[in-house]
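The structure follows.
Of the protein chains in this complex, one is absent; all others appear in place.
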Amino acid sequence: MISAEGFLGTVVLMSLLILSVSFLLTVLRVLKGPTLPDRILALDMLVAIGVGFLAVTGIGSGVTFNVDIAIALGLVGFLATVAFARFVLSRSKAASEVLTEKKHD
Amino acid sequence: MAATDPGALGAVLSGPVASGDWLVIAPVVIAIAAGALLLMLRHHLRWQAAYASGCLLLMLAANAALLVRVLSDGPLVMTMGRWLPPFGISFAADALGASFAVVATFVALICALSSARDIDTTGRRYGFYPFLMLMMAGVNGAFLTGDIFNLYVWFEVFLIASFGLLILGSEPAQIDGATKYGILNLLATALFLIATAYLYGAFGTLNMADIAVKAAGLRGSAPLMTIATLYLLAFGMKAAAFPVNFWLPAAYHTPRLVTAALFGGLLTKIGVYALLRSLVMIFPVERAALSEVIEWVAILTMICGVMGALAQTDVRRMFGFLVISGVGIMLAGLALGSPLGVSGTILYAVHSMLVMSALYLLAGAMREMGGSFLLTELGGIYRKSTFLTAVALLIFLAAAGLPPGSGLWPKVMLAKAAIDGGGWLLAGAILATGFMTSIALGRVFVLAFWRDAQKAGPVDSTIKSVPRLAIYAPLVSLTIPIVVLGIIPEQFIRIAELASAGLIDVTAYVRAVFPAGGS
Amino acid sequence: MRSLIFRTAAPYLTALMLLFSVFVLLRGHNEPGGGFIGGLIAASAFAIHGIAYGVPTVRRALHFHPMAISGFGLLLAAFSGLVSCAFGVPFLTGLWISPAILGVTVDLSTVMLFDIGVYFVVVGSITSIALALEDREEG
Amino acid sequence: MGTGAHSLTFLALLLPFLGALAAPLLCRALKHNAAWPLAAVPLFIFLHLVGFLEPIAQGRPVAGGFDWIPSLGVRFSWYLDGLSLTFALLITGIGTLIVLYSGGYLKGHAHQGRFFSFILLFMGAMLGLVVSDSFIMLFMFWELTSITSFLLIGFDHDREAARRAALQALVLTGMGGLSLLAGLLVIASITGVTELSSLLSSGPLVRQSPLYLAALLLVLGGAFTKSAQFPFHFWLPNAMEAPTPVSAYLHSATMVKAGVYLLMRLNPVLGDTVAWETLLPMFGGVTLLVGATLAIRQTGLKMMLAYTTVASLGLLVMLTGFGSERAIEAAVLYLVAHSLFKGSLFMVAGSIGHEAGTRDIRRLGGLSRAMPITFAAGLLAAFSMGGLPLFFGFVAKEEIYAGLAVGETWPMLLGGVAIVGNALMFAIAFTVGLKPFIGTTGNMPKNPHEGSLLLWSGPLVLAVSGLGAGLFSGTVHAFGSSPMASAVVGATVEVTASSVPHAGLPLYLSIATIVLGVAAYLSQDRLRQSMANILAAIGWGPDRGFDQVMRGLLRLSFAVTRVVQNGRLDIYLTVTFVIVAIALFVPMVAYGELPAMPEVPRLLLHEWTIVVIAVIGLGAVLYAQDRLTAIVSLGIQGFAVALLFMLFGAPDLSFTQFMVETLSVVILALVMTRLKLSPSDHRPAREKALDLTVATACGAGFGLLLLKVTQLPFDDTLSQFYQAHSLALAHGRNIVNVIIVDFRGLDTLGEIAVVMVAGLAILALIRVRSVPAADPQAVMEKR
Amino acid sequence: MIDALQNYLAAALILVGSTFSLTASVGLLRLPDLYTRMHAASKAGTLGSCVVLLALAVHADDPAISLRALAGIVFFLLTVPISSHLLAKAAHRAGYALWEHSERDELQTALEQEASSASVADLRNSSQP
Amino acid sequence: MSRYLNNILLALVWAALTGSFTLANFVLGLLLGRLALYLVREQLETRQGTYRGGKIVSLAVLFIKELVLSGWRVATLVTSPKMQIRPGIFAYPLSVDRDFEITLLANLITLTPGTLSVDVSEDRTTLFIHAIDCSDVEKNIREIRYGFERKIEEAFR
Partner (left out) sequence: MEAVFSLLVALFFGVGIYLILSRHVIRIVLGIAIFGNAVNLLIFTSGRIMRETAPIIPGNLDLLPGPAANPLPQALILTAIVISFSFFAFILVLAYRAYQEIGVDDTIGMRISEPRDDALPPMGY
């Protein structure tokens, strides 16, 4: 039987892999869009996965300060999404542009 | 290297510093504090000019005292945070840095004084004086620091401040010029940082004295040639050397004239300073290997600069190109690398700081008297003001390297150094550049001063009428040292020679930074 | 941005983020963080507040112009370096005192003062940029 | 030499400059009568110099000076031997008369004071030039004469012709000055000597140097432009745009002689070589002929004189380069004679123009009654210029022919040239000095009468001096000609020529000259016409060539500048990065600084994933079809970099990178709201390929260099130090932060200064508006 | 013993959390429109991160760290719904339509009513003076 | 919400962040919280409300339960081979009327299974909710009405 630490280590590596896959899938959504809010949502999701990633690496390395980075990341991720939402909203005033945007996508 | 035992503090921390040593950091601290305070008092428009001028005067005094001290006692070093070099950041003033700092601060002081008439309320409210002070913090820091990464930081400080000064006014031409200036200069400092990253990767240290000492040991294994070439490119860009001089003519004619004067006087010279510091002091062997390249760069810079000047209708743009041709002349000394050549470059830089600022201030005066910046429209200034004409003539003579102006001596030194070193082409280019400069400026004199006024009726209504003293006082204050340097240059040349000797033989510099015997 | 939900939550979020920013600032010497990151978080807080309630609200709340705050920060940082002048040590030397406040020994230092200066500079500048950009948006 | 005289000489050299400063003030107070006190300046110097005649005649040159720029080995030093003393006496003596004459000539002129200033400045420069011992001083004063003559020629700056002439003079003599400087530097480089007095005793060092020819050509470049040798002669006649006193002074007695002075001065050093004895006579001879024939073509008195000056300068150069003692003696004598008669004739011509309102020979006549004293002066000067016996001009001409008539082909040819030239000059001499005064009264705009004492004293004194010097040639030889010739030759020479004719080949040649000259005088109208026809047929001259060259230079500069500074940021950037690529690869390859092949790196799978995500982010930014996708993709790569920092032990970096990347994207989004940018990249494929190549090269270069650097052993002393002392001495556990705020706190201070200024600059950028409510569309339309 | 328990619990939570994240990203890819994707992102995603943070809280020896991790969870739960709401609202306002097979859009209906009454009001206002 | 309560809450958050519940640190937290609240003073709701601790805990428990369920359901939904969904936006008539309560409700709804608050009407009477399963609107409304909304009313009235 492997030790608890060893088990945890394996799990950490495994979950890092899982999170990496999530990363890749989310990046795919960023690239695919098709609309701007989709991309923003995916970026937001990327941040969320990033928080998880930070937490997992924190557990893996025994380095505890990752929590704060995770919190900060959550907060700025929030800011980014809010700003983008703001952007989407203000763009709606120029409705024509939305259409051209969609046409390009 | 210092012991790593935390108990042996003597080996880790420097001893107490004499209050006189603070001179080396004083200019920068004064400038930063003054800039910060001016920013906080941004809306108290009335006292800004006086306050900024007072602080610049204080900085000038500190720099002058520093220079005196450096000249008598050799390089002055303070390592911040009481750490021993190379662990802390050293400020190390030698004759080169201190003398450049003095002249640059003097130029800035004059510009601050003349800004009283050139900078409007909006300009003040949106930070002309904080920009000015922070730019001087950057400039002084660049001249005085002994740490290459710290040099980068000061480069960025004066660069961002120069951005601020450049866009103050937001005219389309300014914005356009600033875009080109901004992106290209950003690249130049990025290249500087990149080269420094490689340097750090190879040397593991950032203290310039330390690097200079270690370079000898690494020659052969580390890619020092490539790193030195990168520095040449980065600083060459900052100095506006051909063919990476684009940013200068794109921008220098767009801001307020005080700003242009400041830029024309200082910015490229910092590039030249950094070239001297990096290539002559740190990479002498690599500089010698690159000397032929530098020689061609110098020649092309001179020629393209002065041809650009000849091609212009707008005097401000012409002066911008003259700044470039001056840079070419300064690069000549770098290409030669001989003591005479390097001291010629140093003296030329001092001359250029004074004269190029004076030229831009003169352009402002010309516009006020002649109603335009364009050679096609200017005229009748001689008739309006004999005094301004006389001052202009002196400045033009200095810029063309003719007696009794300041340009003569460095040009003679450089031409002599070139001929002594067999650089015929270089000598020819230096002289030809002087000649073509005299044509360009002779044309300005003929067309703008001698020729009759070209425009009938009232001139451009946007031109404020200002008391003549406000025009003359800054110009005269710049012209006096220009003529003094032209007539009794001995002290200046001696300082330039000391500075060049200190660069070429780094022993004194290194000993000042590492008094205990070094790393 | 006109959303009841956002506007109701924004002040609390802002206050929380400000608190967090100070926390990040103060712990920077021993763990990741410091004045710069703290300042960025605080500026983000003001940005969120600005997006929710508009720029004038934030300007009123701050009382001083953000750039004045930034200038104050720089002055503070420079001053923290100058303290060493009085002790005959070079510029920017870290000087420490440990007074007891409320029965707890608190380490105070010029280094911390310096970091606080950094914090203010960043808060001021970034907030100023964000507000100026937002201002344009409204107009 | 006592210190008293020493400092007095220095004062004498300084005095004209002080006088120049005082002139405007004096003029304001005394009007034109300021000429009297101002004339005292050159007079004083003249008298002071006269005191040196005796010792110098005895072969004891006067030298003095003091250290000026010791670090460059430059002394402010003067050296007076026969050559320089004679020049100095001419400069100050004629200068005195010119100052007086100017008082009369420019009486009532609004800027007379300024004029006096310029004249005195010029005098000071000229005096300095001829007495300078050190090379640099010589060059400095040389350039000062160019500058002051620029001011004098352009004195009537309202006229375009005057401005053009001034600029022309500046350009040509300025170019010559630089050539001279180069020549002097080369000589200094050869000999290690920077003073003329030492150079003169340096022996054949320069002649034997491989650099001799370079030095010679450079010096000649200076001398020929200054002394208006063909093909640089044209600036001199154009300089007649200046007021007559200037012409009289600059172009006959002083400025143009500077070149001759230089040649004479350096004859002992550079002379006695084939090059010297070919180039000088050749250029001099051509100049003599060109000057003389062009003089005949002129109708204006001043222009005639100007061209004869060109001719005379040619003659002097020819003689100086001839290579015999006799020819040098002739040159010396002719130089003195020329200064006297030409100065006088110029002033006569000026007086005529001043009184009659015209200087056109076709309109002048019968002035003898109205202007008897001027007539006398003109006639006397013409006699001297014509080379009639008893006059000093005769002495000179005799010596010329004596010098040239040595019976070989080359001298014979030059002798012929001299005869033709002299004959034509003879004709001009009387055309100016005689013709306007005799015959029927011409059709003149003004009613002429004799001018004031100020106007006629100068020409008369000079003309009489020409006669006096001829009559007392022995004394002149003893104190002037012989010491001067000795100085030029570099050995003691005794000049013996006399103004009394005695039989011999020279006399016959003189007579032939006079006969030819009389013939030319009588048929001058026809000659003038035919010359005019010939010149019209040629249609081009160096004078027009000057304009063409200037315009060509401007056009060329314009064209070059359009290419190298074409105003397009994309080209600037491309060039910059091409150079970056070159700067990376050339030294790396040339100096063998390429890295070794790296071993296959061992990364963990999730690390690879992050790397891949970074790469995907980069690719996404590149291929993004619209800018918003690009911005979001930018976020991806920034995010990946932050995670990389996290994974490789840099939590602070990761922290900051997260924050900064997010804020960057936020700011981008905020700004984007207002930008309506075209999303697609419509560069032509060729350009894309170029950009791709450049970008790839730069990227590869940076990467290879980085690999090379990281393959070196690393000196981690600094990091060890920080790790060891962070907690113990700086009381911080986060070493990165301790470095930021303590070990390298100054960097951070600068960094936050950048942040602050950036904030302020952005504020200014957004808030300050040039035009209210700038609408891009409106701006577009405005353009 | 406690340590081992902590480790196992943490390991389980980590696995659960990362699996949630994975499903969220799968959902993000598979769901048909923005609004449905938001369900995946704002729930499974948040949950994933929170659970992993919880794992950190469980694993940490220092209670301070655990507390901070919990604070992080709270922060997360506070911010995520708001940003989701804002994005959904903005997207809807900006005219990004629902998936074509959606059942209904009562917000759209309400907005259209509002718009028509507003235009009536506009007419009234303009006719008044 | 009371300003003092806010301040104390912030001080508690501070203590949690710093991981130190000493008096000095708590006082510092109070001071910093005061400062932070001062900066947002104008936007804080001033209306006084009551708080029932027990009900708040009950609300929290309900929320955590719903959250986990929500995650699970979405997880199974998106991983099922055939996604059978019938999404849509429906209008939810609010019975709570205070901003704080509306916000809390909306956020809780967003975090729970299959629902997402899109907008609140201008007159604050209607909440527009996007549901992933919109086949039975009445059921959805009922679940919220008797779930979160009632708990909120109980906790804060």
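Order of writing sets the labels: A, B, C, D, E and F. Residues in every chain begin at 1.
Simple rule for what comes next: a residue touches a chain if its C-beta (ideal position, glycine included) is under 8 Å from a C-beta of that chain, and two chains touch if they have at least 3 such contacts.
These numbers were taken from a predicted model, which means no experiment stands behind them.
> Of D:160, D:408, D:494 or D:525, which residue touches the hidden chain?
In the complete complex, the chain left out is touched by residue D:160.
> Considering the whole complex, which of B:99, B:291 or B:312 touches the chain not shown?
Within the whole complex, the residue contacting the unshown chain is B:312.
> Extract the touching residues of chain D with respect to the undisplayed chain.
160, 163-164, 167, 550-551, 554-555, 558, 562, 565-570, 573-574, 577, 598-603, 611, 614-615, 618-619, 621-622, 627, 630-631, 634, 637-638, 641, 644-645, 647-653, 656-657, 660, 663-664, 667-668, 671-672, 674-675, 677-678, 681, 683, 688, 691-692, 694-696, 698-700, 702-704, 706-707, 709-711, 714, 716, 718-719, 722-724, 726-728, 733-736, 739-740, 743-744, 747-748, 751-752, 754-755, 757-759, 761-762, 765-766, 770, 774, 776-777, 779-780, 783
> So that we can see where the missing chain sits, which residues of chain B does it touch?
149, 153, 156, 160, 163, 167, 170-180, 182-183, 186-187, 190, 193-194, 197-198, 200-201, 249-251, 253-254, 310-313, 375-376, 443, 446-447, 451
> Counting contacts across the full complex, list the positions on chain C that touch the omitted chain.
Residues 30-32, 36, 125, 129, 133 of chain C touch the chain absent from view.
Assume only the chains that are shown with their structure count from here on.
> How many steps does it take, at the fewest, to get from chain E to chain F if each step moves to a chain that touches the one before?
Steps on the shortest route: 1.
> Farthest from chain E by Cα centre, which chain is it? Let me know.
The chain farthest from chain E, judged by C-alpha centres, is D.
> Go ahead and note the Å separation of the Cα centroids belonging to chain A and chain E.
Their C-alpha centroids are separated by 12 Å.
> Please compute the C-alpha centroid of chain B, do the same for chain F, then give the distance between them in whole Å.
61
> Express in whole angstrom the distance between the two chain centres, defined as the mean CA positions of chain B and chain E.
55
> Out of chain B, which residues touch more than one other chain, so two or more?
Residues 32, 35-36, 39, 80-81, 88, 127, 130 of chain B each touch two or more of the other chains.
> By the touch rule stated above, which residues of chain C touch at least two different other chains?
1, 3, 5-6, 9, 12-13, 16, 20, 23, 27, 31-33, 37, 40-41, 44, 47, 67, 70-71, 73-74, 78, 81, 91-92, 94, 137
> According to the definition of touch, which chains form touching pairs?
Chains touch in the following pairs: A-C, A-D, A-E, B-C, B-D, C-D, C-E, C-F, E-F.
> Please output the residues of chain A touching chain E within their complex, sorted ascending.
Checking each residue of chain A against chain E gives 3-5, 7-8, 11-12, 14-16, 18-19, 21-23, 25-26, 28-29, 35, 37-38, 40-42, 44-45, 48-49, 51-52, 55-56, 58-59, 64, 66-68, 70-71, 74-75, 77-78, 81-82, 84-86, 88-89, 91-92, 95, 98.
> Could you please specify the touching residues of chain C with respect to chain B in the complex?
These residues of chain C touch chain B: 65, 67-68, 70-75, 78-79, 81-82, 84-85, 88-94.
> So in the complex, which bits of chain D are touching chain B?
Interface residues on the chain D side: 68-72, 114, 136, 139-141, 143-144, 147, 150-151, 154, 157-158, 160, 163, 166-167, 170-171, 174-175, 178-179, 181-182, 185-186, 188-189, 214, 550, 553-554, 556-558, 560-562, 564-565, 567, 569, 572-573, 575-576, 579-580, 583-584, 586-588, 590-591, 593, 702, 705-706, 708-710, 712, 714-722, 724-725, 728-729, 742-747, 749-751, 753-754, 756-758, 760-761, 763-765, 767-770, 779.
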